[in-house]
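What follows is a structure written as C-alpha cells; I'll ask about it next.
Left out: one protein chain. Kept in place: all the others.
Let's look at chain A:
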C-alpha cells in the first residue's frame, strides 16, 4: 500500500504531508458505502466512497462474496441520481465488482434504459458495462441495440459496441458473427478509431475464412485507411495473406509487396516500422525486397525515441539469423547502440553484431563488449555469452581472443547461471575446436582454484579427467586437481580423487606419482573420499586387464540408479559381498509426467551418469530384448500405465499396453508389498472372451518377485494387421507364494500356488492414436486439403459444462490438442478445439471440433476430420459415434 511520503522539496509546501488514503481500511469503507442507501443522495460524498473502493481494489484488495454483493446492491441505488460525475463512477465500479450472474438482473433494466437513452454517453457506457456482465441469454435481448450502436454516428458509442464485440467474440462467437454487415459498414467510418476497432473485429470474425480475409485486405489496401493504428493492423493482415498465398504464385510477383513497400513512406513511424517488419518476415524474402526495409530500420537505429531504436534493433536481430549479410550495412549504427542507456537495446545490438560481424571485426567487437559487460545484469550477460559461443564456432581461428574473453569474465563476480553459461561455452569450444583445448582446460583449472559453486567444480573435474590425460602434457593439470583435495569440501574432494585416478589409468608415466597422492587421500576425514581413494588404489594397482580398469573408470553405469539404490537398501551385510550384477537393469516405469523435457538445449558438461532414456525408448529396448516379441516389428505406441489394483493392496499391479501393427503386448508391472513373502513364477491369466479379434500368442512369466523390487510379466496377443481392434480383458494374477523368514531373509523351499483378482483392462480406439502436435494447425489443415475430409454432427447429450464435453472427446480420440484449444473459457457457450495425431499405419489426422451448449446443458458437436486416408477419417467418426 502506498505509504505517506515525506516532504521532498519546497514545491510541496502547500501540500499536506500525508496521503488522502492514509489508514484506509476495507471495513470502514464498506461501512461508508451505506451512504448509497440514503434517501437524499449526496453525489459528491458517494463519488468519494466509490473512489476509496476503487483504490482498495487497485491495491489488490479483494471483497468476499457477501461484501461484494452488499456493495453492488447499494451501488445500484445510485442510478436514481442524475449527477453525471456520479453516474460515470457507478459505471466503473459495477465493472470492477463484476457481479455474479444471479445479481446482474438487478442492474439490467437500469443499464438497458441507459443503453437506449438519448444521451450518447449513457449509451456508450451502458454498452460497455452490459457487455462485461452479460451472458448469452441477455445478449440476444440486447443484440438489436448493439447492432445499431455499431453504426451510431457518435464514434464513442460505435467504438464501445465494437470493442465489446471483440470481447464477446471469445464467449459468444455465433452471436457476434451475425453483426458482420454492421461491422463492415463501420470499417468505412470516417472516425479513425472506429475504423481501427471495426477492422480488428471484422478480421477476428472472418479469420478462419481465408477468402474473406483476402477480399478484405484487397479492398482496404486499395482504399484509404485513416488511422495509423488501423493501417498497422492492415499491414499485419496483408502479411498473413501474403505468407499463405506465397506458394500459389507462379509468376514470381509477390502479392501486396507494392502495398507494403508503399507503407515504408507513410508519415507515421509505427506504420513504417510495421511495414518494414512485415517485409523482413516474408517467406523466402529476396535481398532486393529486403533492402528498402533494412534502410528504414537503419534510420530508426539512430532515432531519439528509445522505443523505435528497440523495435529496429529487435527486428534486425531476427533478420541477422537468416540474412546476416543484409544487416551488415547497419553495423556502424549498431555499434553506437552498445553504449545505449537502455540495456535491452544495448544487448540486442551486441548480439546482432556478433551474428553479422566478420572475422576481421571480432577483436574490435570484443573490446567494446568488455566495457559493456560490467554494467548489465546476469540475464543479459548470458545472452551475450551464447552469442559469443556461436561466433567462436563460426570463426574457429578467433578462438584465442574469444577464449580469453570468456576466461576473463569467468574471474569476475557473477551468479551460478551466468558462470555455468561461461563454463558450458568453454567446454563446447574445447570439444569442437581442437586448437582451443589446452588453453581452455587451463582456464577451467584456474577457475576451480577459486570457484564457489560445488556443482561447477565437480563437473569441471569430471571433464578434466576425460580430456586432460589426452593432452600433450597431462602433468601440468595435476597440481590444480590435487589442490582441491586440500582446499575444498568433501564433494569436490571426492571428485578430485576420481579425476586423479583417471590420470593414473591413462598416463603410465604419471601412475607412480598418482599413487603417492591417492595414498595421502586415505587419511581424509570424509568416508566417501577415503573409500574412493581405497577403491582406485586397488583398481589401479591390481594386475587385471588394463581395458577392464579403463572401462570401470570411464565407462558409463548401465544400471538405473534407482534400481541400484533399492538393491543396496535391501542388501543385508553378510559374508557374501554385494553383487552389482544382481541389480535389475529394467527401467522402472516412470509416470508419463516425468518424461524428459522436450527441446532441451545441449549443455556443455554432461554429468557422469548418462541421462535415462525416454520412456518409449526404454520400452522399445526392453521389448526387443525379449525373444518372443522380437519379430513383432516397430513399436507404434505405449500407453500410460493403467492401475489394475487399488492403492495399498498386497500386490500392486499396473499395465502398459504396447501396440504393434499386428500385435498387442500387455506389460504387467508388479510389486510385492509384503516383506514376509517371495512370489515366484508370476503370470497373468488373461481372459479375452470379450475381445474377439485378439488371440493370445505368448506369455512371459516373471521368475521371482521379492519384496519391494518391481518386476514385469508380459502377455502378447495377435490381432488383425493394421486394424484398430478393441476389446475388454479380465486379468488374474497367478503365482507361487513362499514364506520368507524376516530375520534371515531366506525363503522356504516349498511354496503354495495362489491367485489374485485384478481389475479389467480395455484396449480402446485411442490406443491406436499417437499424440503428435502440429506447430501451425491452420497451415497443416489447409495443406492436408479437403479430399479425405469427413464432417458430421453429433449430439453429446446433457453435460456438466462445455469443458467436460471437450475433455471427454479429447480423451476418447487420444489426440494432441493444438494451440491451447483444450482450454475452455469459463461460462462459454461455444468452443472450437483443434486436435492432431498420427493413426496406426502412420496416417496423419487433424480434427476440428466445434461445440455448442444450449440452455438445459445439451451439448452438440460438429466434427470435421481431415487425414491422408479417407478410411481413417471414417474410422475417427466411428470412434466418436460408438464412444
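Keep in mind that, in the parts below, contacts are C-beta pairs under 8 Å (C-beta built on N, C-alpha and C of every residue); 3 or more make two chains touch, one makes a residue touch a chain; residues count from 1.
By definition in this document, contacts and distances are computed from a predicted model.
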| item | value |
| --- | --- |
| Among "AP complex subunit beta", "Coatomer subunit zeta", "Aldehyde dehydrogenase domain-containing protein" or "Acyl-coenzyme A oxidase", the UniProt name of the subunit that does not appear here | "Coatomer subunit zeta" |
| Residue, one of A:81, A:110, A:154 or A:361, that touches the chain absent here | A:154 |
| Listed residues A:35, A:307 or A:860, member touching the removed chain | A:307 |
| Residue of A:72, A:145, A:273 or A:777 in touch with the missing chain, whole complex considered | A:273 |
| Hidden partner chain, residues of chain A it touches | 1-3, 5, 8, 11-12, 15-16, 19-21, 47-48, 50-51, 54-55, 58-60, 84-85, 87-89, 91-92, 95, 119-122, 124-125, 128, 132, 153-156, 159-160, 163, 166-167, 191, 193, 197, 200, 229, 232-233, 236, 269-270, 273-274, 305-308, 310-311, 314, 342-345, 377 |
